[in-house]
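Missing here is one protein chain; the remaining ones are kept as they sit in the complex.
Entry: chain A
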Amino acid sequence: MAGIDQSKIRNFCIIAHIDHGKSTLADRIIEKTGLLTDREMQAQVLDNMDLERERGITIKAQTVRTVYKAEDGEEYIFNLIDTPGHVDFNYEVSRSLAACDGAILVVDAAQGIEAQTLANVYLALDHDLDVMPVINKIDLPSADPERVISEIEDVIGIEAEDAPLISAKMGTNVEAVLEKIVKKIPAPNGDPASPLQALIFDSVYDAYKGVIVFCRIKEGTVKKGTRILMMATQAVEEVVEVGYFGAGQFIPCEELSAGMVGYVTASIKNVKDTRVGDTITDADRPCEKPLPGYKKVNPMVYCGMYPADGAKYQDLRDALEKLQLNDASLQFEPETSVALGFGFRCGFLGLLHLEIIQERLEREYNLDLVTTAPGVIYKVYKTNGDVMELTNPSNLPDPSEIDYMEEPVVNAEIMVTTEFIGPIMDLCQERRGQYQGMEYMETTRALLKYVLPLNEIIYDFFDALKSRSRGYASFDYEMAGYQRSELVKLDILVNKEEVDALSFIVHGETAYERGRRMCEKLKEEIPRQLFEIPIQAAIGSKIIARETVKAMRKDVLAKCYGGDISRKRKLLEKQKEGKKRMRQVGNVEIPQKAFMSVLKLDDK
């Protein structure tokens, strides 16, 4: 593989708002460059987790190398680096972008620019990438490419007049995109003879090869036998194999040199040693300094995860450990709850990340989980001067020991058509948003800017946003540090007993409303039992809301069906199965899904 002409390499990514057709375009590019036969081509090749394909989102960045014979008769190597599409994975996106020299911006011909379009474009421009717009979905009846082109020029300020008008779904005009890539995206530079300097933009764990590190070689060359140093973690390993990415497979090659994108394996056992954003260099001939931009990603959202069947605790631990091999941003540590027994407090990048991990645990590891309400990390400033990072509401110190508390906030940008500005501002107000300003994108659309507490958006903000704008609002955010806030711990008492797994931290002003709704919700979820069950919400010793589950008075199968005992048995078995899904708290049986009910307080 030596002697690849740098000028024939194009490293690029595709950026887009969710649903604007990023993955479909990626599929077409792969298809048209002849890497795969049609038979091998499954819709959305790059999204290779079942879950990704089902949800139509990209979770892990994927990368593929194809060869394109251009109109000038030359063959070009395309390294297409797919990026995760969700704000939870913003850092991964930024590292993926850093591995590219240019970006294709896909914009929906009907919807135009959305909040994530902007966020991604700015991110790409931050990385000095040449952004090349493409207008997709021109087959839609509502497509208005002219409007979208001028929107791109006006709002983003990049030239879009000659943007290819395509339909990735139908395969229309994709060739124009390929030619544009050759002409518009710059070739990489860098000296193959310099000391090695390579950016890690992803890694996966493989049972046979150990950790497979995805990297972009900025300077120098790496091959089998090179002793590499991970500059942030200081791990040193000898390279076992280098190669590049086929579709869904790894193809070994001799060496990777400056300008190339590929993978490196070095019998590394844990992805934690290979952090995204870290720089790889030659341990024997190191580069002067690491590439910029590395940061350690920390979980933003925490929740408790418990096996529904207490005996599966060890299984849950094993499963979490396996997932962590592939996902360095997943964190967990053991915790116990009076109500739920033994489990783990797990940290995630965001709510989507949480949901994905939860689903994978349930599907791939066949675990039945009880998840407590997700929360954020609060900073508790104690009167004795200590600062405590609180991830589990149960650990909140006594109010007398607390001086004040801080909560994480985000800078949120919401793109919305003007008719929904009112309802969306109301929503942000309800969620304790601090209005920062509004920009009109054009006459019909505006960009609203708010500072919002993270704990107000982790549950159902996205759903509320969609429902109040009939699906038209889009949303993006970035972390914006901590702010002092009047927070209280809301406790839930079931039959006069505090249920630790139901406690949550909430702002003082919304505590009453939240407590009331929580009680109502629990009343629906907790089945009637032999005695009356009071459900109360309390702050400290003060009860702020109450509901009552009435006692069960009648539960009898009056008629038995002749000799057909099986029906009777089935009924009883169903009842017994229901009991199994209950958690005993004091005298009361609480169904597992009640522990998640705090998530659904806004269901109307």
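In this section, a contact is a pair of C-beta atoms (placed from the backbone, for glycine too) under 8 Å apart; a residue touches a chain by one contact, two chains touch by 3 or more; residues count from 1.
Simple rule for what comes next: contacts and distances are computed from a predicted model.
Novice: Which name from "Spore germination protein", "Heme chaperone HemW", "Oligopeptide transport ATP-binding protein OppF" or "NADH-quinone oxidoreductase subunit H" does UniProt give the chain that's left off?
Specialist: Going by its UniProt entry, the chain not pictured is "Heme chaperone HemW".
Novice: Please identify which residue in A:338, A:387 or A:557 touches the non-displayed chain.
Specialist: A:557
Novice: Which residues does chain A use to touch the chain missing from this display?
Specialist: 530, 552-566, 568-569, 571-573, 575-576, 579
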